[in-house]
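Note that one protein chain is taken out, while the other chains of the complex remain in position.
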Amino acid sequence: MSEVAGRMAVQAGAAHLEKSKGGMGVLLGGVPGVPAAHVVIIGAGVVGTHALQMAVGMGARVTVLDKSVDRLRQLDLVFGNRINTVYSNAQSVEDAVLDADLVIGGVLIPGAAAPKLVTRSMISRMKNGAVVVDVAIDQGGCFETSHATTHTEPTFVVDGVVHYCVANMPGAVARTSTFALNNATIGHAVALADKGWKQALKDNPHLKNGLNVAHGHVTYEAVALALGYPYVSADSLLG
Amino acid sequence: MSEVAGRMAVQAGAAHLEKSKGGMGVLLGGVPGVPAAHVVIIGAGVVGTHALQMAVGMGARVTVLDKSVDRLRQLDLVFGNRINTVYSNAQSVEDAVLDADLVIGGVLIPGAAAPKLVTRSMISRMKNGAVVVDVAIDQGGCFETSHATTHTEPTFVVDGVVHYCVANMPGAVARTSTFALNNATIGHAVALADKGWKQALKDNPHLKNGLNVAHGHVTYEAVALALGYPYVSADSLLG
Amino acid sequence: MSEVAGRMAVQAGAAHLEKSKGGMGVLLGGVPGVPAAHVVIIGAGVVGTHALQMAVGMGARVTVLDKSVDRLRQLDLVFGNRINTVYSNAQSVEDAVLDADLVIGGVLIPGAAAPKLVTRSMISRMKNGAVVVDVAIDQGGCFETSHATTHTEPTFVVDGVVHYCVANMPGAVARTSTFALNNATIGHAVALADKGWKQALKDNPHLKNGLNVAHGHVTYEAVALALGYPYVSADSLLG
Amino acid sequence: MSEVAGRMAVQAGAAHLEKSKGGMGVLLGGVPGVPAAHVVIIGAGVVGTHALQMAVGMGARVTVLDKSVDRLRQLDLVFGNRINTVYSNAQSVEDAVLDADLVIGGVLIPGAAAPKLVTRSMISRMKNGAVVVDVAIDQGGCFETSHATTHTEPTFVVDGVVHYCVANMPGAVARTSTFALNNATIGHAVALADKGWKQALKDNPHLKNGLNVAHGHVTYEAVALALGYPYVSADSLLG
Amino acid sequence: MSEVAGRMAVQAGAAHLEKSKGGMGVLLGGVPGVPAAHVVIIGAGVVGTHALQMAVGMGARVTVLDKSVDRLRQLDLVFGNRINTVYSNAQSVEDAVLDADLVIGGVLIPGAAAPKLVTRSMISRMKNGAVVVDVAIDQGGCFETSHATTHTEPTFVVDGVVHYCVANMPGAVARTSTFALNNATIGHAVALADKGWKQALKDNPHLKNGLNVAHGHVTYEAVALALGYPYVSADSLLG
Partner (left out) sequence: MSEVAGRMAVQAGAAHLEKSKGGMGVLLGGVPGVPAAHVVIIGAGVVGTHALQMAVGMGARVTVLDKSVDRLRQLDLVFGNRINTVYSNAQSVEDAVLDADLVIGGVLIPGAAAPKLVTRSMISRMKNGAVVVDVAIDQGGCFETSHATTHTEPTFVVDGVVHYCVANMPGAVARTSTFALNNATIGHAVALADKGWKQALKDNPHLKNGLNVAHGHVTYEAVALALGYPYVSADSLLG
């Protein structure tokens, strides 16, 4: 799903840079003789990588920030000087955001609230009519000014900056998302059908880690903690 | 302007393939493991070339049709097997359109109505939720089912196919379009200011061809004919 | 050797699509204005990756199928929309094969018979004059209709489909294959010469795993089992 | 047709570098760690350009020679350092040929015998098992040692060098060639059918130049001269 | 020679960005995580195109300015978003120069002094340690602050900006330049040797245009004018 969301983020951002959608009226890739928009992508994980593939493809000027120099190196090897890789820190994020026409926030920390990397103060100093897309909105968002929206009313404006914060972004391309989800899950479904759930979970630790509730017990520690139920390990139920 | 329109056509088409915009819910570039959408571009002129740059960049499967084999050769040299070049005739247009998820119509014949290359019958047999973008709508459109729309209400549906036929497409990215227009016209404006209009038109046949009315006379033959005025040649007034 | 076989598979497939070799008479890469052939590659391991490099390079339309979404992602990052990545299952294999002009079967499961992914029924419904190349023929082949052939008589025809199933494909480019093999083995040879075989095997578990027979004992379990000899572990003989 | 022949030339050359076809047993693109074959293309016209697209795509080391520095510049802009462009003269042709594993001769002078750019002496000093493909064989060939062959018996060997000199190379991929020919000629056929031959020839000087015989007169000067008939201009018969 | 000078200009500029050569100590292509230098190329003719190939190749962020939108379109088609194409005017030149780390001036107007596109005022506001390379120095230079230098003492500093203005830049790579010059002139030399100079000049108007002095008469009008000699047309002497 992160792949779909990453690619859609740029497409949605480009669409909302149009004047009639509240944006500043620039074409993402420019045209020969007219500069392209500057797309800043925060986070070079799955979301960020797919966002940058799309932004590069649409002809934007692209800056990607991440804290992993190794990840930046891999992207540099593949994309060369079609992208600008920048080590992420408070200063470099601010510099990039203030120069951006479109910012994609794609920093997700598994099982934790997304860090607020872009502050309200930065937003207020961005270009008028710029667009931000918060792909981390399901985990609280990585812009201080974000709150979740829907496909019906996908955007709101703060300090002249269009915020696109649709919570279920992949839902817009349901057909593509369904196939992507199928590809990721069909193997597990077949294993469950063929072996029964106990054997399937024993054979595959990743599947076992996904077990939340069994025989009336909560088997996922963080959930048990959050909801005040006693936690029972999955292993103890697979006997 | 054709450059802006060509690039925007794909961006608009991608946006309207989303479910909430009436489309079939596919992501233009797909994701790894899920096929990309098939974008068919009719006409490999300026509009078509910029549309294909964008479609290729967004990761679509792209077929471009044109009647000039020389033009197809040039595109093949630059894009190689990232695009599929097809010689355009009634049969090949029909084959491509019926297999398409998005069709960009970009065939413009200067000073003439655009030919209706895609018939109502083809439209009715297209995939449900497919999108067509008619970049030739200012000259009557190259889809039989097209009629002009606006940015406020950009689309309508015929036989399950979403039609995007905004008459002034570049208006959506006014900032980019203005700079592009400036680049194309500033030289003429400087010449007019420096030399006076008569000398400027004498020195530049392209500028002279653009003269429509002078000293109360219509100097553009097609306009004179169409409106029933006597035609006076531009040369006779430049003395 | 898999690299050589993968690259040769496309070259051999292209040659046998020629009319005089029994194929349908299409040029793999097409020419501008005429569609390229559709090459379907089943399996994205070493064989499949090298086959797709070659097929992309020759200008074909390429679809690659694999069960690993991670592997498809890596290929998508490098090849972008020059290839079509599809998650492999019975349905998607059938769809791809029936639309193909050339199918490369490159699914190898180490130490096991190759799975029969393409059935006789699929073969019978393929295009007339299509070509299949079975790179897994040394392990039984991944087409139900395959049987091993030689460089002297490399092909046979089943239901109008040309089968290229040469058992020792790299033998055709002996010079390249020899250097490739040298590169892979020279390090081991030097270790054996420098340290003696016992020490060399102790120092390198991969080399040790390759030991089949020593001091009259069979030290490779699968071989011992298959031939009815007692199995003796390599470790027990390295003293 | 030149496009088909140019692309096929490399494919045929690669196939005949295989040991069983008489070649030196090298894989055109090599594999990682083993050098690719050196493909030398003489002439950067349509044949040469399509040959080099294919050779580059298959991973060969490619040198292209031509007398037009402008043409070399265009190719350098598109292919960059994936090819080596060399100004063609007797010395540079000899240097390149002696280092080559595969030589494609694609120098055609319209209406004249192809120049013998590669001499018998050069052939005799080439690597043993090298391959030459003479795409100019229909006009006499550009290798001194060439003579026309057929798809049934496509090659012969001179001084250890395999000669592939099939006169009708595009015939091997009849399907692709037919579509390519259709694309190039259909416009003329439609004009002849719509307007009658006289008007069609009056409207199109290229078509008129192609007229050989009309009303019992030879209208093509070179043919009239060669066969001893009186020459009558096409214009005089179109009245 | 313009090709050599264009490519060398970037190489020389990169070298002089090093600290020990007076530059600001930045690596042209940056490294992953650290921004690349911004190279601004003024003029997209032969010099500019070769400079941009090199700058793109070295991984710089590249902006190219020109007054021909058609030329910018061609470059955009080939280089896509690896370069930024900007329509050249006083404002856009100033904006680009002030943001640049390296400026290549490559605007040459045949037979005229190069225009002073970069003023002293712009130079004084450039970054400290930036480098400018004036490829038009042989025609007076396109920086107001330029004066010709030699390979022995190639640079001087004005307002903290390193100026590289070597008059005979290609002399540094004499071997490459000699071959390039040979390729461009050998055809003329052969024609002169084969036909005698009169016939050779009659057959080739370009060669004739190059005649400066014959039979004691000045045959090049601009030279005659400049030096106060009577002008005699080449044609009148070729009789």
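Every chain is named by a letter (A, B, C, D and E) in the order it is written, and numbering of its residues begins at 1.
Criterion: a residue touches a chain if its C-beta (ideal position, glycine included) is under 8 Å from a C-beta of that chain, and two chains touch if they have at least 3 such contacts.
Everything numeric here is computed off the predicted structure, so don't read it as measured data.
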item: Of E:Arg7, E:His38, E:Arg71 or E:His163, the residue in touch with the unshown chain; value: E:Arg7
item: Contact partner of the left-out chain, one of D:Arg7, D:Lys21, D:Arg61 or D:Arg175; value: D:Arg61
item: Touching residue (missing chain; options E:Gln74, E:Thr119 or E:Asn183); value: E:Asn183
item: Options D:Asn84, D:Thr119 or D:Asn204, residue touching the unrepresented chain; value: D:Asn84
item: Positions on chain D contacted by the hidden chain, ascending; value: 29, 31-36, 56, 59-62, 69, 72-73, 75-76, 80-82, 84-87
item: Touching residues (missing chain, whole complex) on chain E; value: 3-4, 7-8, 11-12, 14-15, 17-20, 24-34, 50, 53-54, 56-59, 151-152, 171-177, 179-180, 183
item: Contacts of chain C with the absent chain, listed as residue ranges; value: 3, 49, 53, 57, 78, 179, 182-184, 186-187
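Definition applied: only the chains that are shown with their structure count from here on.
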item: Other chains in touch with both chain D and chain E; value: B
item: Equivalent interface positions on chain B and chain E, same or different at half; value: different
item: Maximum centroid distance from chain E, chain identifier (CA atoms); value: C
item: Euclidean distance of C-alpha centroids - chain B vs chain C, Å; value: 46
item: Residues of chain D touching at least two other chains; value: 3, 53, 57, 78, 179, 183
item: Arrangement of touching chains [line / ring / star / complete / other]; value: other
item: Chain-to-chain touches, reported pairwise for every pair that qualifies; value: A-B, A-C, A-E, B-C, B-D, B-E, C-D, D-E
